[in-house]
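Below is one structure. I have some questions about it.
A single protein chain has been removed from this complex, and every other one stays in its place.
Then we have chain A:
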Amino acid sequence: MPYARRLLPLTLATAVLVVAWIVVAAAVAPTDATEGLRQRLTYLHPAFAILTLVAFVAGAFFGWRHLQSDRPLDDLRAYVAIHLGQIYCVIALLTGAIWGKTAWGTFWDWGEPVLVTFLIIFLLYATYQPMRFAIEDPERQARTASVFAVTAGVFAPICFGVVRLTTNLLHPQPLNDPGSNLPGTAGLAFALSVLAIGALFVTLWHLELVHKSTRIRLRKLQRRVEGEDAVPHLARASSPVTL
């Protein structure tokens, strides 16, 4: 199982990056003169938001591969990427709300298109599991989930692009606006946040893949030894593949 072999070096590399990120973001980068402590959320919230979109696009990529190859492993990869993307999305929404409270005086602004777009994407992906587990046939479930993954994965970047074109933005655009480039150690802390949270995503993705693959193999072996009826099939709501 190649994923299990990669797990230890990945975990070590992630640990190093996460420690470096926390040290630089909390202690090395200077406190902003105008924004104060609030500015340090820049080293947390944008990275989760960026990685959320990366996770959903990765889900689309593996969903596409599953449609091409029909390999259950690709469906599992897409499922895990989307699952982690949903968790990252919730963290991005929560940290964004905290930043909004300190910067704008409100946790949520319905007039702010970037926030609303992110919520729309979250709501779209929130239908992934209910949609998936409402389909009885496992093969059809996997195929339909892949169609969803590709469609939603293409939609997410388009949605953000269109919102940027159509509306005036209150939300800062640190990657687009040359005036808001982070200087020196602040820029380093931001880069480290993206790297560390990205590495955390890759490690968790591997961990969940190993966990689910091991369960699948274990139950297959159990059935071989004890007979088909000895190991009941788990409810599909607990796993993307029939165990």
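Please note the rule applied: a contact is a pair of C-beta atoms (placed from the backbone, for glycine too) under 8 Å apart; a residue touches a chain by one contact, two chains touch by 3 or more; residues count from 1.
Operating definition for what follows: contacts and distances are computed from a predicted model.
Peer 1: The hidden chain: which UniProt name fits, "Chemotaxis protein CheW", "DNA-binding NarL/FixJ family response regulator", "Glycosyl transferase, group 2 family protein" or "ABC transporter involved in cytochrome c biogenesis CcmB subunit"?
Peer 2: Answer from the UniProt record of the missing subunit chain: "ABC transporter involved in cytochrome c biogenesis CcmB subunit".
Peer 1: Which residue, A:154, A:191 or A:216, contacts the hidden chain when the whole complex is considered?
Peer 2: Going through A:154, A:191 or A:216 one by one, A:154 is the residue touching the chain not shown.
Peer 1: Hey, which of A:121, A:189 or A:204 is the one touching the hidden chain?
Peer 2: A:121
Peer 1: Any idea which of A:7, A:163 or A:195 touches the chain not displayed?
Peer 2: A:163
Peer 1: State which residues belonging to chain A touch the missing partner chain.
Peer 2: Those residues of chain A that touch the unshown chain are 64, 67, 120-121, 123-124, 127, 130-131, 134-136, 140-141, 143-144, 146-148, 150-152, 154-155, 158-159, 162-163, 165-166.
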